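Note that this complex is displayed minus one protein chain, with the remaining chains in position.
Labels A and B are assigned to the chains in the order they are written; within every chain, residues are numbered from 1.
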Amino acid sequence: MTNTFPESSLSIVGKSVKRLDAPDKVKGTAKYIDDLSFTGMLYGAVVRSPHPHAEILEIKIEKALKVKGITGIYTAKDIPGKNIIPLIHQDQPLLAEKTINHIGEGIAVIAGESLLAAKSALEAVKIKYKPLAPTLTMEEAWEKQDILTHWTIVNGDVEKIFQEPGTIMIEDTYYTPYQEHAYLETNGMIAVLDGLGGIIVYGSLQCPFYVQNAVAAVLGIPLNKVRIIQATTGGGFGGKEDSPSLPAAMAALMAWKSGRPVKLIFEREEDMAVMSKRHPARIDYKSAVYPDGRLAAVEINYCLNGGAYATLSPVVLWRGAVHAAGPYKVPNVKINAYVLKTNTIPCGAFRGFGEPQVAFASESQMDRLAEKLCMDPLEFRLKNILRKGEQTITGQKVETSMGFEEVIEKVTARADWHNNQPENCTRKRGIGIALTYYGVGLGARGKHLNPAGANVVIAPDGSVTLAVGTTELGQGMFTVLAQIASETLNCPIDLIRVIEPDTSRVPDSGPTVASRTTLMSGNAVKNACLEIKARMEKALSNENINKLQFQEAAAECIKKSVHLAAHGWAVPPWTTFDEVTGQGDTYITYTWSATIAETEVDMETGEVKVIKIVSGHDIGKVINPQMGEGQIEGGVMQGVGYALTEEHIVNNGKILNNQFSTYLIPVAPDTPEIISVIVENAFHWGPYGAKGLGEAPLIGVAPAITNSIANAVGIRLNEIPATPERIRHKLQEKAKQ
Amino acid sequence: MKIYKPSSINEALKILHELSGPRYILAGGTDLLVQAKDGVLLKSSWIDISGINELKVIKEIPAQNEKTGSFIWIGCCATFNDCIRSAIIEKHIPSLHQACKIVGGPQIRNMGTIGGNIANASPAADSVPPLISAGAELELVSLHGKRTVLLEEFATGPRKTILREDEIILGIKVPKDKNVTGKFMRLGTRTSMAISKVSIAIHLKNNGKSTPEHVGIALGSVAPTVIRAKHTERLFIERGINQNTIQEASNIIMTEVSPINDIRSTKEYRRAMCGILLTRILTSFCVTPKP
Partner (left out) sequence: MKPLPKKITISITINETPHSIIIEPTMRLIDLLREKLFLTGTKEGCGKGECGACTILVNGKTVLSCLMLAIQADKAKITTIEGLSQNKKTDPIQEAFIQEGASQCGFCIPGMIVSSKALLHENSNPSIEEIKYGLGGNLCRCTGYSKIFKAVQCASKTKNENI
């Protein structure tokens, strides 16, 4: 089997084709949800709980109904179907009925003739509560054993290794904060009755089929009466994976009850205060190495604060647990992973999906082990990385698309790892590395959602329409899929249009997550195109197809009544996971990554300036290099924020910094030099050899930065973000020793 | 909410005089519209003075007599960007010039006014430490007449000032001196669009002697209002600026502040940074003395 497809055979895959959606986005003509409106449209607002945990004794809406412009106020009692957002545990209501489980939980929705009217009625809804004692921290939840999910991965015998004389051990507890998606567009939906007994919901969303399930369940109608259409979406990063079901079902409820279109857009403060986030984590991590530098054992207790409801936490945790030992061969492992239930905001999906938290811990451990062994951190890692044919901690042999060593080689060369010398003055320079890997697609725990479909139709004029069930979030799906179709059909890309994702066009194609879109929708598109192409070739065999332009060929086929439409369906190779031992072939393939950060630390103020980040990934095949770089640069900057400035401050279950002036994401002047490295070690099942990229670039950034801080000034942070306050505190502790 | 749009200062003062109930001056809007979105200003009256051009002037006012000396006048509606573009400010109040360059982002600098920054009375207002360190006074005006107050005495707490409800800040007067240098430094969590967690401004007047003629040191975000570090100033006036006094002053200054823990930083960090930033600024003066 060849490792790469011969470049010469590809005409458009692998080229930096300009984004198909760019002209509208730069001209301001792209239509986001708040740019749409419908005749007779009402505006919605949500009454939310001020308590983290309480019993609802009474809801009085009479006074609020009299506020000018209010057309209706709806509570749990008005829900015609089930009061449930159907996800993994079926535990989250759309509107709280008897019990409040977190601050900001929705209790009633108000529809009004204007946004101002709807908002001004919020205060007039009078609710009597009986406050209950809340569980606010992971420690309290652990005490009470309020556990939503538990996974175990066991292999070998860690206790034996830890007792062996001569092994070198490092043990610490690591903490990571909430991270906010901070998409520039907040959540928003418009629900419209279709006049045929059904409902259409337009919105800013990542996973139309999740939303479809939620709306159908809440309204108590079959799925074929609910159509979800994605509007141009202003960023997601996982934040519009599970949580848009809430605003969608709320808007749908109001539209269903009132008979009029309803727009519900969350304000920034509301969105930040109550919508999902990256889980805060506590990771107890114990590692042992043999004196020669081989990893001997790791024991990990990995806890996530799930918040009040399970959402996607069980699978976020699962991915984190499977990747918890890093991309290394570790003969003895014992991992216990838990999602704890608290009366705080439910957390959910976020780029990296449970890995960034544990990667911070595991890659800090790797650096500290190297330090203790007096080895170069890179040399130590190279001694332990997974190489072709070796086994992950779940016993999966990694055989295909293994460009890990090439990634590390190229990244260290671009970062000038071996010549980087720290300077000596008030500001000290340091360099740090992190190696990570990312299982592409949903893996063994989400495999029922893994297939994806595509419909390809060629019109009589030769123009091609693609319909898929995954979404464009800015990552570039429209362009990548058009490139794949263009390559496969041998048709100019200008003739191809990808229509807005719509649940009525294709079968349930799973969510747009897990860096699976290029792989899954790409394969579905390719399969459909191959089918059409075969028919065209058969029909035109006498006329030498190569002489005809695509449009002429299509016209000829139409004349001959050739069926120029096809449905593609992609089902990934099977994966496995044994729930007792935690062993199995968990993912179909992995993206292999290396991140090197160069930073400058101010010894007096504790400020960190990131000078340079080199971020390299084996992604099988890059369909569009420019957009691939865009994914890397964006992921890196989210990682820089995670490492240095981003965290939510929580008091009594309430998020105190819920706006862009208090939750601080990186600004333009904070941007370091970012060098992207893409390695192509083809994945045989991927479309043109492609794997996935979206999430990988974020994962290694925080540990690479904290490792570079350690390299610069000799302090180890077991907690991110690495704020000047924390760094200075550590520096002073060190000075006292 | 009622909105008034006077076309002259006098009209604005008349409106303020006649109004009852909560009233706010609208200039750059960068604080007022934010508070309005939070719903705290419902049922108030707004007086939009952003269209009154004479309030935007920055100029030098020559001495009326020997006692008063000459000064720099900054109209209350001069924006941060107006100050950045002003050669007068750059030359005579360099610390203000530097502070204006790092406030918010370009759009905020185009909109936000110095008068608004002062009136909002945030301890983190970046234009205030430079002005206080330079000995600025405010000219407050109402239908009853004008009064002049020291800027350092204007704010009495976060969002609290001595401004009467019928008054507006007409402008800021900064004594114009020869041989002045100044510098502003701040720490924020990110490079732009950040609210300072500690800031310091120093205004220095040298007459060629071993001790400076005037030292103004003001600090932001380390007390309920922007404050002057008077003990620290006195030390330099009495004993000059040198390695020894800088060392000593960096300890004294930490006793002059009363920072708090909040979502941006901790009191310990803020206190420590006062000493470090002071040392950094003064060391930079020692290394590159200005004429």
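Convention: a residue touches a chain if its C-beta (ideal position, glycine included) is under 8 Å from a C-beta of that chain, and two chains touch if they have at least 3 such contacts.
Just so we're clear, the structure is a prediction, and the values are computed from it rather than from any experiment.
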| message | So one chain is hidden, and I want to know which residue out of A:211, A:627, A:655 or A:693 touches that hidden chain in the complete assembly. | response | A:627
| task | Check the options A:288, A:407, A:637 or A:696 and report the residue that touches the missing chain. | result | A:637
| Which of B:22, B:69 or B:106 contacts the chain that the document leaves out | B:106
| note | chain A residues touching the chain left out here are 16, 18-19, 21-32, 34-35, 181-186, 232-237, 267-268, 473-476, 626-627, 629-630, 632-638, 659-661, 665-669, 671, 674
| task | Name every residue on chain B in touch with the hidden partner chain. | result | 1-6, 11, 14-15, 18, 26, 28-30, 33-34, 37, 45, 48, 50-51, 81, 104-108, 110-111, 191-193
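Here is the rule we use: only the chains that are shown with their structure count from here on.
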| Where chain A and chain B are represented by their mean Cα positions, the distance between them in whole Å | 44
| Touching chain A in the complex: which residues of chain B? | 105, 187, 189-195, 263-266, 269, 272-273, 276
| Residues of chain A touching chain B in the complex | 604-607, 645, 649, 656-657, 660-662, 664, 666-670, 723-725, 728
